[in-house]
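Please see the structure below; I have some questions.
Complex shown without one protein chain; remaining protein chains in place.
Coming up: chain A.
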Amino acid sequence: MRLATEFRSIRHDSMREPDVPDTAPEIRRTTCYMCACRCGIDVHVAENRVHHIEGNRAHPVNRGVLCAKGSAGVMQHLSPARLRAPLRRTGPRGSGEFREISWEEALGIAVNWLEPIREQHPERLAFFTGRDQSQALTGWWAQQFGTLNYAAHGGFCSVNMAAAGIYTMGGAFWEFGAPDWERTRLLILFGVAEDHDSNPLKIGLGKLKARGARVISVNPIRTGYSAIADQWIGITPGTDGLLILSLVHLLLTSGKIDLAYLMRFTNAAWLVDQDPASPGFGSFLRDSEGRELAWDPARHRAVPAADVARPALSGGFNVGPTHVKPVFALMAEAYLDPALAPEAVAPACGIEPEVIHRLAAELADTAFNHPITLDRPWTDHCGKRHETMVGRPVAMHAMRGIAAHSNGFQTCRALHLLQLILGTVETPGGFRFEPPYPKPVSAHPKPHHKVTPGYPLDGPQLGYPRGPEDLAIDADGRPKRIDHAFSWEAPLSAHGMMHMVIANAARGDPYPIDVLFLYMANMAWNSSMNTAQTIGMLTATDATGVYLIPKIIVADSYSSEMVAYADLVLPDTTYLERHDCISLLDRPISEPDAAIDAIRWPVIEPERPGAEGVRGFQSVLLDLGVRLKLPGMVDANGKAIYRDYADYMVRHQRRPGVGPLMGWRGEDGTGTGRGAPNPKQLARYIEAGGFHIAHVPEEAAFFKPWNRAYQDWAVKIGIYDTPQPYLFQLYVEPLARFQAAALGHGPHQPPDALRERLARAMAPLPVWYPPLSDTDTDTYPIHAITQRPAAMYHSWGSQNAWLRQIHGENPLYIPGALWESLGFEPGDFARVVSPHAEIRVPVARMDALNPATVWTWNAIGKRPGAWSLAPDAPEATRGFLLNHLIPETLPTGLSNSDPVTGQAAWYDLRVRIERIPAEARSAPAFPSEMSPVPRAPKLVKFRAG
């Protein structure tokens, strides 16, 4: 049986398959990596060839189903864009001219570059990873190297969602929580396109449809999930926060809130220092033991909040010299404001006031007239037993549509506020966390940034600041990190700001770097704002002709646009050829009822006939660590501690007994979460289908932050070392502390130029403000955004012979009324102008679209010569990126990002458009780069047997 993917074209003879005898395929179960959903897959393999990939029915994430990307995995695995040997640049950056070198030479070069940096200026290594799912390793490696300049891609992905969720509720949407699909009666989606958590969302929507639950989608664009939603609210981009706060206003003014829930499970009663002259202005009032206080109306004094059953929720009180108010009183002041009435906000939101009134009515009706009661006793963290679990069957889910704005953090916060006043978080029918969440800020590290040449960094680079004292700034208040994360420009940039690395490095701000080391990040194309000028920064030189970023190492599996800008390329494997762990220490695949982790393992041995071959990046990183003699990677004799990544997955321990994989720990393999390393652990994972599942006990399934059974279970399996009960933070004190600093309080003071912006953005109760770049909305009246298609992931899909037939082009979709007023005809192009740049692109009409919004599919456009596509492929000739229109730096000199978290504000883009006659190709056009991989075949005939 042979795999007759017929490569008729030249230079592919080496890939012709030998004739081999028929062998029945064997099923090897591993984890998909066609997107970040990470479903279980059954790979049917014979003679080291893939016959077929289908969903693993036993897998808790996808339960047998698989999306278009997953089924097209075989074409990704056989992609002609696969790299096949380490590469050393021979032509100028961007030319694509390389020579293939040996692994020994490649690793020798890397060590020669990195060793002196570590001894002298560890911060001059900037190590940033893109679609990395091994951040527990890459972050640890960077820490052992000693650089503070490490992050993954969350800064341009969705740190707003993560940070708002963690600071408010100890957990976020994304793949870290889910609607209670079995019980909810109403699901509202905010800005959700077809990405995270894609198959669970589709499975869940199918369940809601089957039992007649309602689905409402708030999204400027009606595609995918919005198409099947019972109601579509075509909101204007960047105004979701306003809509949400208007809903909060209506619920509050009508008394439709869950007061009992707020009192028991949130900080609604905590007293806030309201004395503008006080050093503690905006902070919680605490006693000498550090306990937060609430006002006891019976005793007329402030007492520890946990000690008062009926604390005051309104009014103001004087405690000694300090005037204080309960959080809830501040909420009432903020949200009873008539400026939030539907009639006031509707025009900005692009919807009718009536829509907001009806939505509020539906929320209240569902939450309060249809409560769900489970006869399931549970005991809270104070030891009180409850006979039932009562919930409010309203669930929400949100994604980049609300997050990727410069008001995204506060919008995500506002959404959590709405969930909380309805009493729907961690209750039956509502939104549920997935282990290791819930996890409060106090259980997360702070950012670390103390660099000592020749030694590891003082701790993990990324974390959650509690106040200005945790910023990564020098004595003069300037950023210490190359991306300016954790500076006054973006204090809570918990995921770093990868999108600013190249611009800052080219400017030498705050200092030049020596080596830029990127893993799986297409920064020379779709992963950067301002792509055309970013390319210029990668190729810019100083007066002596040396590149401003002197050395660039790129690790990737495929011939991406970024590869062409590398000086040294470390070729990675495909996802079927590698070990990986999808770890509870990182981004696991848990479900609300279970902690789940998983592995990938080489179900196919990597073969790159006639070439040096590829290696799994994580093993290469460990190898580099050994050659650099990094602590934790070598023993006292300088010998490697871990043979490779697979060995690390089994034997590495983050804390005694806790390692990357939770399943089958201990020498006898009976431990879950805790236990000594088990040499047979990977074999057990493989036997079990590639994953391990630890079920949450029934009595622990809801109210997790306060549920004693959950907390005990989480300790038992190693999520925490001690129970971590906490209250949800309607009012977030770390924000208040930054706001107070902006108002002049405390020893850590921001630059004057940032005071006003910080005072507004760091509001401790959710607020809405217009996107920061909305300065000339008359000239640029149209919003321009992208949306990810269900059948394509980032830039990977373009090399996929099947998926590119589904999404080979990406017209700019123009709403019907605008289309007609500008006189567009099918086949036209549009000139699209932002304050930053212009593009000229093909158009198509769409009516199910917000009337002030144009959009296109994300990352379809390709540079000629990349991804092994023909230079005249439609992705290169007609496809385009909106990225060219988006500056990474605003005229203020600050990054085009959320001022709280530094999240790239992709979706703030505003443009004007005009009709132009059809052009031969989209503009800007880029010269073709030479492909570092052999030409792709003309014809594909995939055949397994």
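The rule we apply is simple: a residue touches a chain if its C-beta (ideal position, glycine included) is under 8 Å from a C-beta of that chain, and two chains touch if they have at least 3 such contacts; residues count from 1.
Here is the rule we use: contacts and distances are computed from a predicted model.
When the unshown chain is looked up in UniProt, the name that turns up among "Pyruvate ferredoxin oxidoreductase", "Aspartyl/glutamyl-tRNA(Asn/Gln) amidotransferase subunit C", "Fe-S-cluster-containing dehydrogenase component" or "DNA-binding protein" is "Fe-S-cluster-containing dehydrogenase component".
Residue A:K256 is the one among A:H121, A:K256, A:R286 or A:H386 that touches the chain not shown. Contact with the chain that does not appear here is found for just one residue of A:G391, A:G808, A:G879 or A:P932, A:G808.
Only one of the listed residues, A:P92, A:G108, A:G206 or A:P347, touches the absent chain: A:G206.
Looking at A:E97, A:D365, A:D774 or A:E838, the residue that reaches the missing chain in the full complex is A:D365.
The chain not shown here touches chain A at positions 4, 44, 51-55, 57, 62, 64-72, 74, 80, 194, 198-199, 202-203, 205-207, 209-210, 214, 222-232, 234, 250-256, 259-260, 263, 310, 313-314, 332, 336, 357-358, 360-362, 364-366, 369, 790-791, 799, 801-806, 808, 816, 846-849, 868-870, 872-874, 877, 936-945.
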